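For this depiction, one protein chain was excluded, whereas all remaining protein chains were kept in their positions.
Now for chain A:
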Amino acid sequence: MRLAGLVGVLVVLCLVGWATRPDSFLTEANISTMLRLAAAIGVVSVGMTFVIISGGIDLSVGSIVALSSVWMTTVATQSYGPAVMVLCALLVGLGCGLVNGVLISYGRIVPFIATLALYASAKGLAERLSGRRTQVVTETGFTTAFRGDLLGVPVLIWLLAAVFAVGWVVLNRTTFGRRTFAVGGNAEAARLAGINVKRHTALVYGIAGLCCGIAALMVVARTTSGASTNGMFYELDAIAAVVIGGTLLTGGRGSLIGTLVGVLIFTVVGNIFTQNNLDTDIQNIAKGVIIVAAVLLQRTTAARRRVPRTT
């Protein structure tokens, strides 16, 4: 199985972490910290996996996280209580995603351009809305709910698990999921098979946007603030995680478990560097090496199993 190689990389990294810091790496507190750090980018990556499997790309995820986080934390929204804050984040995320989807499917703008446009305008709107200041959360109900634990496990980790589980079921066990693969594999064939490709594409971007809304409330819970700088570089991190997770950038094939392992690999690398007090510049180089190595690894294992594709 192609995943095996990826999980192997993760295990090796964990062994490195454990070997270099046996006192603190595999402690419950550190594992919980790593998972909570992975939560927001993990949720965004779930949405990104859907988009990439359907043959698209979403460059606007970071800006949608920024806009949702700012929207839910501006003063008036906070005064309505935690439920309104959560609702705002989800609706703004979903709304942005649907705008992407409609522009791409009905407006026939290529995904790269449509989401690039939203990347810019959502960021601008977030800056305007926040007055370019960090909006500190004063609503304590929200912070206690999302920063706390549930049955001994942080709420954010439950949320990540829930989004991942729902995403997995939708992708692998429903007609919607099968159609996502079909649209990404060959949109024309999917259309001839009776799939409403336009509507399906719009909904896939809606899902990605909704994931950004969920990620935004996770970031706000973690940093106790909403800012237009939240979600910075999420698009690159999410695409990297999806690609090393084995999802084809050309669409039609992919796996959510791979994506999740990809996210965890990057999180563990970051943690190992900090645990050993190493320079962050080298960390970025290591990230690049991991991306290339993982893709090469997948290509060689894939080639062994089937006739190589020329595309």
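Here is the rule we use: a residue touches a chain if its C-beta (ideal position, glycine included) is under 8 Å from a C-beta of that chain, and two chains touch if they have at least 3 such contacts; residues count from 1.
Here, contacts and distances are computed from a predicted model.
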item	value
Protein name as given in UniProt for the chain not displayed, "Putative L-lactate dehydrogenase, Fe-S oxidoreductase subunit YkgE", "Chemotaxis protein CheA", "Sugar ABC transporter substrate-binding protein" or "Acyl-CoA desaturase"	"Sugar ABC transporter substrate-binding protein"
Residue, one of A:V43, A:L171 or A:V219, that touches the chain absent here	A:V219
Residue in contact with the excluded chain [from A:A4, A:A19 or A:A76]	A:A76
Residue of A:S63, A:T115, A:S228 or A:S255 in touch with the missing chain, whole complex considered	A:S228
Touching residue (missing chain; options A:G42, A:P82, A:G206 or A:G246)	A:G206
Chain A residues that touch the omitted chain in the full complex	21, 23-24, 27, 29-30, 33, 36-37, 71-72, 74-77, 80, 84, 87-88, 90-92, 94-95, 98, 127, 129-136, 147, 174-176, 199, 203, 206, 219, 222-225, 227-232, 270-271, 274-277, 279-281
